[in-house]
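Left out: one protein chain. Kept in place: all the others.
A, B and C are the chain letters, set down in written order, and residue numbers restart from 1 in every chain.
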Amino acid sequence: ARLFTSSNMAKSKFEYVRNFETDDTCLRNCYIVVRLDGRNFHRFAGQHKFTKPNDNRALGLMSRSARSVMEELEDIVIAYGQSDEFSFVFKRSSTWFKRRASKLMTHVASQFSSSYVFYWKEFFEDQPLLYPPSFDGRVVLYPTNRNLKDYLSWRQADCHVNNLYNTVFWTLVQKGGLTTAQAEDRLKGTLAADKNEILFSEFDINYNNESAIHRKGTTFIWEKREETVIKRMKVPGEEEKDVPVTSSRRRVQSYHCDIIGDQFWEEHPRVLEDDDS
Amino acid sequence: ARLFTSSNMAKSKFEYVRNFETDDTCLRNCYIVVRLDGRNFHRFAGQHKFTKPNDNRALGLMSRSARSVMEELEDIVIAYGQSDEFSFVFKRSSTWFKRRASKLMTHVASQFSSSYVFYWKEFFEDQPLLYPPSFDGRVVLYPTNRNLKDYLSWRQADCHVNNLYNTVFWTLVQKGGLTTAQAEDRLKGTLAADKNEILFSEFDINYNNESAIHRKGTTFIWEKREETVIKRMKVPGEEEKDVPVTSSRRRVQSYHCDIIGDQFWEEHPRVLEDDDS
Amino acid sequence: ARLFTSSNMAKSKFEYVRNFETDDTCLRNCYIVVRLDGRNFHRFAGQHKFTKPNDNRALGLMSRSARSVMEELEDIVIAYGQSDEFSFVFKRSSTWFKRRASKLMTHVASQFSSSYVFYWKEFFEDQPLLYPPSFDGRVVLYPTNRNLKDYLSWRQADCHVNNLYNTVFWTLVQKGGLTTAQAEDRLKGTLAADKNEILFSEFDINYNNESAIHRKGTTFIWEKREETVIKRMKVPGEEEKDVPVTSSRRRVQSYHCDIIGDQFWEEHPRVLEDDDS
Partner (left out) sequence: ARLFTSSNMAKSKFEYVRNFETDDTCLRNCYIVVRLDGRNFHRFAGQHKFTKPNDNRALGLMSRSARSVMEELEDIVIAYGQSDEFSFVFKRSSTWFKRRASKLMTHVASQFSSSYVFYWKEFFEDQPLLYPPSFDGRVVLYPTNRNLKDYLSWRQADCHVNNLYNTVFWTLVQKGGLTTAQAEDRLKGTLAADKNEILFSEFDINYNNESAIHRKGTTFIWEKREETVIKRMKVPGEEEKDVPVTSSRRRVQSYHCDIIGDQFWEEHPRVLEDDDS
């Protein structure tokens, strides 16, 4: 019994260790970007028989998981993903988790990962998941709208460069009958124009007509929708009747379009807050 | 085609945004602790019908997920968990992910979360998982063995304080017929000794005989095991024959014992490196 | 001799300790503000017989020291000081010391402090400096022009609030014959309007006519000046002659004006870079 009397005392004796935690609050008025990358996804893709150069089941599952993160964390104003990576942008004025970097990135990484396993079956059906996959994350801050757009442009340019390469590479292998080593050799030193030319002249493929989701990746933003439902209501002194009730609901909307140019941002002016608001 | 020629150039134009990443390398020669905590697990436990005060399926799943993390990240020398939290301790000399805090904590959070969903069915059988759960994490550094042991003691003391309270509380409700409000009232201001006394005199329960996993939580360490297998071998000039081959294999071992006192550490002297090695 | 052969080896054996340094690079594209505050300047002012409420020698020395910092560190675009504090703003694109916070703030603190002692005699003449004074510093980052201007406004508002209080307080003591305790009592709970009224109706002082340096503090910016000098030159095939040569020189210019409103910024549009440049 003696032992137990002192249990709270014992706990308080050790509690000093809390002071070793350090503060990792993100600088105010900056966009907070959390980017996740799949770990060893090359191996994972092989083991789960992903189709080349793109597996629509895998891309669908990535997007489903990203949507799950976005719906959980409402301060995310835009998310962009391609291949096995996804970036989530918290609004610059966000105070989620008191802007603590560690909480933000672990929550995103955790929600994304559990969703990936949870929704696996919806996308992969008979292909069983062999082991729990993992993603690592990081936090990067961007002070201005220009910097943030340039970050997203950087990721979309990366999507373009990789997808063009992969498209030509696998076309050479799958339709051209080259070995992977030969295909690699063939593409060494080629520019984007050369790669487009190979696709067009040798395989009659116009790269611009390839699937937008592969060329442009996936962008999520919140959109307001007016929704009208009929409700049966009773006003005092009147008879009960059907009344149309309109309300505005925010929902996550996906795009597979260019976000490097101005058009997307002009069409969705409310995604970013002004630098000097 | 013009567009594509410049795709690598376009990418490099945006690449400056990489410089906004900041270095979060953990101080050398310190233990790196990553602690995960379940998010909204009170609600999650209710929705998934966890038994009170402890649900062995849930504890088993937490441990299974922790083991999955530990097996993926071999530099974790000890892990300790209780309730909906788990702490993972990287050895002080670890260079995993170049000691980058963000990589370490997101990888742990991700691997744990995907494992939690992946192994759910093994523990919960007919109870379906309703939605993907999430955990948040943090990194704390401890410079000395004393500090690290005090951290682990703090978590185990927390386990003890909470479990004693919950055990009495739910005994009063489930066996004593009190409402939760009455039980709360009854326990207000009681010390550990009082709680033990209630269990013992009113319900004939000796708290010390309660399940160790509930009272002490779960500790994982690596242990070396000698394993002998018989291999059929052929030495030149001799006939092929069966030879016993002994090799030493590390494997994760679990304990549900006191880690506050010295005994555990004396019995496992290799878990921690010397402060001045 | 044996000993010496190994001296470089000995050094390299210890060199691992360099890896304990952590990176404290300031986030790109943010203004870097270094603010210095005098340590124990209340005591220092008393011991060196500073006049109340303002000592022009002390303010002059602060400004001289700040100018010395600004001339050494050309990436400082604006500095603002009042009382025993001075803030230095590095331009958002600065790469001085690779934006390492520790280097920036210690260099500023060091240069300011050595200048303060070096120039003491120019301002205090017969009043000897009794001991070396010290200042402490900090670094704060501001992502946008709005945030930076608000920071400077905050310091100037602080100057105003304190100087108005001190002016009335010391007028009540020096001209009104009150004790300091009585003066404190008299001012308890008064608003700015009340304080102005006391000055005006009891002492015939219009606060707005008080010295601008006391009311507004000191702002330093860089200004370009055209300078024309006559140089004797010889062009081949011509006789040597006097030629006027005009060049533009940057120099530090001081202001004692309002920097909260827009006027100052409109008159000096080049001090700040655009948020989205």
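What we mean here is this: contacts are C-beta pairs under 8 Å (C-beta built on N, C-alpha and C of every residue); 3 or more make two chains touch, one makes a residue touch a chain.
Note that the structure is predicted; figures quoted are calculated from it, not measured.
**Q** Any idea which of C:K103, C:K175, C:K224 or C:R250 touches the chain not displayed?
**A** In the complete complex, the chain left out is touched by residue C:K103.
**Q** Sort through C:S68, C:N145, C:T171 or C:T219 and give me the one touching the missing partner chain.
**A** C:S68
**Q** Which is it among B:T144, B:N166 or B:S254 that touches the chain not included here?
**A** The single option touching the absent chain is B:T144.
**Q** Sort through C:N29, C:N54 or C:N147 and give me the one touching the missing partner chain.
**A** Result: among the candidates, C:N147 touches the missing chain.
**Q** Footprint of the hidden chain on chain C, which residues?
**A** Counting only chain C, the missing chain is touched by 1-8, 10-11, 14-18, 20-22, 24, 36, 39, 68, 72, 97, 101-103, 105-107, 109-119, 129, 131-142, 147, 150-151, 153-154, 157-158, 160-161, 164, 191-193, 195-197, 207, 260.
**Q** To test your reading of the contact rule: which positions on chain B touch the chain that is missing from view?
**A** Residue positions of chain B that touch the missing chain: 27-30, 141, 143-147, 275-277.
**Q** Applying the definition given at the start, please give the residues of chain A touching the unseen chain.
**A** Interface with the chain not displayed, on the chain A side: 19-20, 22-23, 25, 27-29.
Quick note on the criterion: only the chains that are shown with their structure count from here on.
**Q** State which chain is most central when centres are taken as means of Cα atoms.
**A** A
**Q** Counting in whole Å, what is the centre-to-centre distance of chain A and chain B, each centre being its mean C-alpha position?
**A** 28
**Q** Using mean C-alpha positions as chain centres, tell me how far chain B is from chain C in Å, no decimals.
**A** Measuring from centre to centre gives 52 Å for this pair.
**Q** Check each residue of chain B and list the ones that touch at least two other chains.
**A** Where chain B meets two or more other chains at a single residue, that happens at 20, 22.
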